[in-house]
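The complex is shown incomplete by one protein chain, all other protein chains being positioned as in the whole.
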Amino acid sequence: MKQQVKAAEGKLGILTPGLGAVATTMIAGVTAIKKGLSKPIGSLTQMGTIRLGKRTENKQPKIKDFVPLANLEDIVFGGWDVYEDNVYEAALNARVLDANLLRDVREELQAIKPMRAAFDRNYVKNLDGKFVKDIDNRYELALAVMDDIKNFKAENNCDRIVLVWCGSTEVYFEPSEVHQSLAAFEQGLRDNDSRIAPSMIYAYAALKLGIPFANGAPNLTVDIPALIELAKETDTPIAGKDFKTGQTLMKTILAPGLAARSLGVNGWFSTNILGNRDGLVLDDPDNFKTKEVSKLGVLEDIFKPEVNPDLYGDMYHKIRINYYPPHGDNKESWDNIDIFGWLGYKMQIKINFLCRDSILAAPIVLDLALFIDLAKRANLSGIQEWLSFYLKSPQTIPGVPAENDIFKQLMKLQNTLRYIMGEELITHLGQDYEEELIETV
Amino acid sequence: MKQQVKAAEGKLGILTPGLGAVATTMIAGVTAIKKGLSKPIGSLTQMGTIRLGKRTENKQPKIKDFVPLANLEDIVFGGWDVYEDNVYEAALNARVLDANLLRDVREELQAIKPMRAAFDRNYVKNLDGKFVKDIDNRYELALAVMDDIKNFKAENNCDRIVLVWCGSTEVYFEPSEVHQSLAAFEQGLRDNDSRIAPSMIYAYAALKLGIPFANGAPNLTVDIPALIELAKETDTPIAGKDFKTGQTLMKTILAPGLAARSLGVNGWFSTNILGNRDGLVLDDPDNFKTKEVSKLGVLEDIFKPEVNPDLYGDMYHKIRINYYPPHGDNKESWDNIDIFGWLGYKMQIKINFLCRDSILAAPIVLDLALFIDLAKRANLSGIQEWLSFYLKSPQTIPGVPAENDIFKQLMKLQNTLRYIMGEELITHLGQDYEEELIETV
Amino acid sequence: MKQQVKAAEGKLGILTPGLGAVATTMIAGVTAIKKGLSKPIGSLTQMGTIRLGKRTENKQPKIKDFVPLANLEDIVFGGWDVYEDNVYEAALNARVLDANLLRDVREELQAIKPMRAAFDRNYVKNLDGKFVKDIDNRYELALAVMDDIKNFKAENNCDRIVLVWCGSTEVYFEPSEVHQSLAAFEQGLRDNDSRIAPSMIYAYAALKLGIPFANGAPNLTVDIPALIELAKETDTPIAGKDFKTGQTLMKTILAPGLAARSLGVNGWFSTNILGNRDGLVLDDPDNFKTKEVSKLGVLEDIFKPEVNPDLYGDMYHKIRINYYPPHGDNKESWDNIDIFGWLGYKMQIKINFLCRDSILAAPIVLDLALFIDLAKRANLSGIQEWLSFYLKSPQTIPGVPAENDIFKQLMKLQNTLRYIMGEELITHLGQDYEEELIETV
Partner (left out) sequence: MKQQVKAAEGKLGILTPGLGAVATTMIAGVTAIKKGLSKPIGSLTQMGTIRLGKRTENKQPKIKDFVPLANLEDIVFGGWDVYEDNVYEAALNARVLDANLLRDVREELQAIKPMRAAFDRNYVKNLDGKFVKDIDNRYELALAVMDDIKNFKAENNCDRIVLVWCGSTEVYFEPSEVHQSLAAFEQGLRDNDSRIAPSMIYAYAALKLGIPFANGAPNLTVDIPALIELAKETDTPIAGKDFKTGQTLMKTILAPGLAARSLGVNGWFSTNILGNRDGLVLDDPDNFKTKEVSKLGVLEDIFKPEVNPDLYGDMYHKIRINYYPPHGDNKESWDNIDIFGWLGYKMQIKINFLCRDSILAAPIVLDLALFIDLAKRANLSGIQEWLSFYLKSPQTIPGVPAENDIFKQLMKLQNTLRYIMGEELITHLGQDYEEELIETV
C-alpha cells in the first residue's frame, strides 16, 4: 500500500469547534513542546514506538519515524467558540495548566482567536456565550462554516485541514429520519430542521469539503447514516466518539485482563469526584443518564455476558459521578471490583485513580488529528475503526460489533499502520522462531 | 496442521511433585467440579472462549470445544511430597479451602497418597519432611522417579502423563557447566553432582520418558540447556517458570495499558502482605532477593526504558513482601504508581488487591497440564512460549527476548490454538469489513 | 451517689420492637456467648475497662465489675414484628451470621417468637407484613402494647424490662402540636391522630409503665416534648437516636483528631456501598434525604465552622449511599478527605472501611439496654445524654448543643459511671503527679 500514501508536505491546520479546557490544553502544550519547553508525553504519535519484523530483529522505530505524519512544526491552530476569549484567556480560565507555564507561551496563545460559533442553546442549556454567528438557517450556517475553513486555510497558507470536535456535550437524542440519508439531511439543513445539532453542521461543512472530522464528545455528530454517506462520497475519513480517558480508560485496560484469565466478576462499582464544569453538568441525574448508558456498555462488550454467563451473567455494574468542587479538574475515581476465581472464591480489587482529565485528553486530540490526516493521505475513507483506541464509544461499520478492549484496539491501530506502510502484520504466533531454530540446527 | 493432532483418548495422569497449597487446591477443585459442586472459574481451558473468523460471523466456541483437550472426567491425580499426608489432610492444613467444601470431596482426596519425594534439604532449608526416597545417588533417584511414573501409569490405566512442578521454591543459584549439555548433566547425575537440584531430577525423569513438564516455581529446573536439549531429543514439550498470579498478574495487565498510551511512569511501589508459609520465607531479605529480581524484570520488559527513555528512563521500582500472619493465604497487595502525562503533569494510581494466592494458581496448574498435553499430541516440542501467558518468568527460545505483556501472550496463545487447528490467525486489522462493505455497495 | 443504686437482682427482659437484622444478631450473639461459644466483642459493658484513680494506681476494672449491671445470664429476650418468623428464621433471612453459627443456637432462637406489631404502613411503605395487631385506635394499641409488656414480664418472671427500638426507619416528618405536650399527645392517641407514629406508641406504653426506652433508628420517637415530659413524670430514662456505626462512627473518630490539630478541611466526600434491605431503601433519593440531613450534621457540629471559619468555613461535604447487591450486609465505605495544613498546603486522606453493619450495631443494642437499666436503678431519669456515645443524632436536654465528638462522649459516659459510683471524676490534668513528686522530694 505504501506507494499510495501522500507525503505530509506543507502546513496542517487543526481546527477545533470548542476552545475549552481540552482544546486549549492541547494547543498550549504543542506550543510549549515546539519551543522545547516540554515533551509530548501521552501522545502515541510523538512518543510511541512500533515493532517491525521479528522480536530478534529488534526494530522498534518511533511511530512518527515510521509513518509520514505532519510535523509539529507544520501545525497551525484555530477554532470556534461561543465565548470570545482568546486561547490564552480560555486556558487560564480552564485552570488545568499552571499559570507559570502559560506565561511562557502567552504570546502565541493570545494570537489564536476563536471564530464565531454555529450554536443553538437548546443543545447546551448551561452556556450563555454570545459570540455566535448571527445566522438563523442551518444551511446558511454550514456555508458560513465552510467559508471560515476556507479563509483560515488561505490566511494560514495551509495545505490540509482537519477538524476535531472539542465542544461541549450536546443533549441526548435519538437519530430520526432527517439523519438517515444525505438527501434528507441536506433538505433538513435547508428547512432549518431543529433536529440537526450544531456539531452536525460543522461536520457537514468539513466533509463536504473533503476535510477529515473526529468527534471527542458523546454526541451523535458524524455517527449518523447521512454523514457516513457523505464521508464515503467525498472520500473523507471520520472517527468518533468520546475521548477515552480516566476511569473508562482504566476499565478497558483491566477488564480484558480479568476476562483473559476467565476470572468472574459479580460487581463493579465506580465512583468519580470532579469539580470542573463537566462535573457540575453530570451531577444532574438527567444529564448523567446519557453518559452512563455509554459508560456502562464498555464492560458488557468486553465481558460478553451472553457468551460467558457463568462468569459475567450476574455482574452488577454501577457508575456514579459526583460534583465535588475541591478537586477542580483533577477527576478522581474509586472503583471496587468484586471478582471470583477457582471454586467461586471471592476477591476484591480497589483502584483509586488520581487523574487529570484534560491532561489525558489533550494528546488524544493531537493524535486523532495527525492520524486522521494520515488516513486521508492514505486514501482511507469513511469510519476509521483503527482510531477506536482513543474513543469511549467507537463508531464501527454498521453491523460490526464494537471492540472496546484497548489491547485489541492497539493491535488494530498498529497493524493498520503496518498495512499502510506495506509491512508484515504481527500475529504474535511466533512459531517462526522455533522453525528458524530447527533450520539453524 | 489439524490432521496432525492426536485425539485425547484414554486417561490423562497429572502428577505434581509437591502436594501443598496449590496442588491440593487444584485437585480438590477438579474433584468438586466433576461432582457438579462447583465451576472451574479462572480456567481458560474450561471456561474460556475463542473468536474464530470475522466479528460479524459471531463464532466464539469454548476453547475446550475447539481444541481436543482431555476431559476432566478422564483425569487422574498423583504426586510426590516430603510429608506423608494424603491430599485431604494436606488441603486441610493449607487452609485455603473451606472445611465444609473439603468434607464433600473427602473420600476422593483421602485416596490420593503421595509418593516418596526425591529431596535434598540443602535446596529448601525450612522443610523437615521425612517422607523421602532413601537413595543417595541422583541417577538412581531419577530411575526411581521413572519407575514411580511408570507404575502410576500402569496402575491407573493412563494413556498419557504430564508433570507440573508444584513443589517449594528451591534456593537461588546460577547455572554452571553441569547444566550446559545433556551429556554433562547425565554425567553429573551419575557423579551425584550436588549442583543438580531435586526439581531437575523429576524433570529429567519425565523428559527421558517423553513426558511433558511444566514448572510453577521460580527455580531453574527445565530452564537449562541440558534439559532443553533432552526435550528436543525426545520430542517433549516443556514450559516454565513461576505461576503468574497476584500483583505480578496485575502489573502485566496494567503496565501494557499505560505503555499503550505513552504515559510516563516515574515510580511504582508495590507492597504485599501475606501470612502463609510462602510469606514467612519471603520475609527474609535473602530469600526475597531471588524473587525480587524476577519480579522487577517484568516492568522493565514491558516499558523498555532503553527504547523509551523519556517515559520510563527514570522509573523507580520497589517491591516489598511482608510476612503478616493475620491474612493467612489471602495475599493482599497495595501498589502506588506515579505516572505523568501531557506536559509532565503528574497523576497517581493506587491499587489494592485483596487476592487469594492459591485460588489464582490452581486453575493455572490445570490449564498448563491440559495444554502441554495438547502440545505433545500436536507434535510441538521444546519450549512452549505460547504458555508464557501463565508464567511470571517465561522461558523463551534462546536469543528471543521474553514477552511479559499479558495481552500479547494471550494473542500468542490464541493464535497458536488457531494455528494448531488450521484456522486463520487474527490480526485485528479489520480492513476486510471495509472491503466487504464496498463490495456490497 | 453510690448508696442510691439498686442492685441488678432478678431477671431483665430486653424487648425490641423490630426483630430484624440488628436485633436478631444481638440475640443470637448473647445466646452464643452464654453458651461459651463466643465473646462479646464490641460491647463496652462486657469487654470495656475503666480507669479509676491515678495512672500510677493502675486500677482498671472491667466496667461490668465496677457498676452493677444485669448479668447476661439474667437476660430474657422478646419483641414485636410485622412478620411472624421466629428469631431463628429471621436471623437466617438477615444473612448476617453464618448458618453454622446459627445452627448452634437454633433451639434457643426458635423459642423466641414475635408479638404482633403496632404498625401503620404509611410510616414504612416497603413493608407488607401481616402479623399486626387488629386494632385501629392508637390509644387502644398503646394499651395492648402495655398488656404485651406486662404479660411478657409475668410469663418470664422478670424483675425489670427495657425497650430498644430496632424497627425499620419510619418516614421523615416534623413534630407538630400533637407532639408538644403530654396532654396533647394523649388526646391525639384517643383521637387516633395519624401524626403519631407506631414507634411513639411503643415508647408511650413503655414510659407510662416506667420502663426505659432507647431508640436505634433516626425516627423522632421519644425525641418529642410530650414523651420527654412523660419520662420525667414517671422517672424513666430515655435515649436516642440512631445507632452510631460504620462511616459515621469513623467520622466522629477522625474529625475530632483533625480539629484537635487545627488542620483545615475543604472537602469530605463519603460514599457507601451496601446491598441489604436498608441500602435498597436509601438508594432512593427521597428516603436518603432524611438520613443525609442527620449524617451531614455530624461534621458541622465537630468542626464548628462558625467558630473556625478559616479552617472549616469552606468545607464541601458530600455523602452518597449506593445500593450495591454484591456486598449484602457488608457495608463498605470510601472517604476522600481534603485537608490543608501550614500555609495552606494540601494533603489527602482516603479511608476504605470494609465493615459489617449489623455486627457493629448488635453490641450497641445490648449496651444501651444494660446502661439504661442501670440509669433507672440509679434514679437518673429523662434524657440520658451520656449514652450519646452510641448514637448518631444524640438527644440532649433542650437548649444544650449536641456533642458528636466520640471522645468527649466517652469521657461523659465514663465520668457518669464514676459519678454514679461515687468515684472521683477524671480531668486528665495530671498536675498531681508533679505535686506528688515534689512532696516526695
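Should a chain be cited, it is by its letter among A, B and C, assigned in written order, with residues numbered from 1 in that chain.
One rule holds in what follows: a contact is a pair of C-beta atoms (placed from the backbone, for glycine too) under 8 Å apart; a residue touches a chain by one contact, two chains touch by 3 or more.
All values derive from a computational prediction rather than experimental measurement.
Only one residue in the set C:Val76, C:Ala184, C:Leu263 or C:Leu296 touches the chain that does not appear here, and it is C:Leu263.
Note that of C:Arg55, C:Arg121, C:Lys150 or C:Arg190, the residue touching the chain absent from this view is C:Arg55.
Residue-wise, the contact with the chain that is not shown comes from C:Gly430, picked out of C:Gly10, C:Gly53, C:Pro175 or C:Gly430. Where subunit B meets the chain that is not shown, the touching residues are 266-267, 269, 271, 273, 285, 316, 318, 320, 322, 324-327, 332, 334, 336, 338, 350, 352. In the full complex, subunit C makes contact with the omitted chain through residues 25-26, 29, 32, 38-44, 46-49, 55-56, 58, 60, 97, 101, 249-250, 252-254, 256-258, 260-264, 304, 307-308, 310-311, 340-345, 347-356, 359-360, 362-363, 382, 385-386, 389, 396-397, 399-401, 403, 406-412, 415-416, 419, 425-431, 433-434, 437.
As a convention for this text, only the chains that are shown with their structure count from here on.
Overlaying the C-alpha trace of subunit A on that of subunit B calls for a turn of 180°, given as a multiple of 5. Measuring from the averaged C-alpha position of subunit B to that of subunit C gives a distance of 53 Å. The centroid of the Cα atoms in subunit A and the matching centroid in subunit B are 39 Å apart. Chain contacts: subunit B has residues 350, 352 touching two or more partner chains.
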